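Of the protein chains in this complex, all but one are displayed in their positions.
What follows is chain A.
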Amino acid sequence: MTTATVPLASSAPSRADRIRRVVRLHLAAPSVFIGIPWLIVGIAFAVSVAIASIITVSGSDTSGMGYSWAVLSPQWYLVAVGVQAVGMTFPFALGFGVTRRDFWIGTSVLFTLLSIANAAAFTILVQLEKVTDHWWTGTYMFDTLWYGAGPWYHDFFSTFALQMFVFFIGAAATTLYMRWRVMGVLMAGVVFVALFLGAGLVVGLMGAWADVWTWMATFTVPGIFAAVLVAALLCAVGGYFVIRRATPRS
């Protein structure tokens, strides 16, 4: 057995290594980020096929399913995943000697990679649904809402932006809690609502509601999701600054 002293001068791991291990820590139990979301998609798909069959059996047309929200079913769950990433994995990671900076960067990298993967998967599924004439059953699961209406890269970009947003809004809101507890989240909510009401008041005072509606009618799918992506990035940047001084609950 060796009796060597623990070397004080052991070199710290490189930045890339530190980011990679945070990603792996998040994925240690992969059901949260990958298993359950796709299970939700699978169940939503089964239900969609069943509904399509019922509609077809009754002799009706299934194209009305194009307004189904089933395609968005995993998104609500992924907000909770963002919350848990900071609410639970962050205090745990601190015990393993992870810095707040590395934790947030690693978490952001994971969010981005998953958003790209999910965007690619949904884009492919939309195309598959079209090619297979809606899974040979008239099932509208992915070729719904704005999906499949434009070129494939609209589907890709919109899914990517939406995924980023749901991850980061959950994670960033939780950083507020980790730093300022309930008051922080409440104050942020109040500020947010106040900004909305203030904007509404300004528009109302200017008598510009008609203009606003006209302006909103010009929104395009890429335009809307560009705004969603900007919101996601704001959450990402804001979360970084908030988490730098966040402390786990003792």
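Just so it is clear, a residue touches a chain if its C-beta (ideal position, glycine included) is under 8 Å from a C-beta of that chain, and two chains touch if they have at least 3 such contacts; residues count from 1.
Heads up, the rule we're going with is that contacts and distances are computed from a predicted model.
Asker: What name does the UniProt record list for the absent chain among "Carboxypeptidase regulatory-like domain-containing protein", "ABC transporter ATP-binding protein", "N-acetylgalactosamine permease IIC component 1" or "Histidine kinase"?
Answerer: Of "Carboxypeptidase regulatory-like domain-containing protein", "ABC transporter ATP-binding protein", "N-acetylgalactosamine permease IIC component 1" or "Histidine kinase", the absent chain's UniProt record names it "ABC transporter ATP-binding protein".
Asker: For the chain not shown, which residue from A:91, A:184 or A:222 touches it across the whole complex?
Answerer: A:91
Asker: Using the touch definition up top, pick the residue from A:60, A:132, A:214 or A:247 that touches the left-out chain.
Answerer: Missing-chain contact among the listed residues: A:247.
Asker: Which chain A residues touch the hidden chain?
Answerer: Listed in rising order, the touching residues are 1-8, 10-13, 18, 21, 24-25, 28-29, 31-32, 84, 88-89, 91-92, 94-102, 244-245, 247-250.
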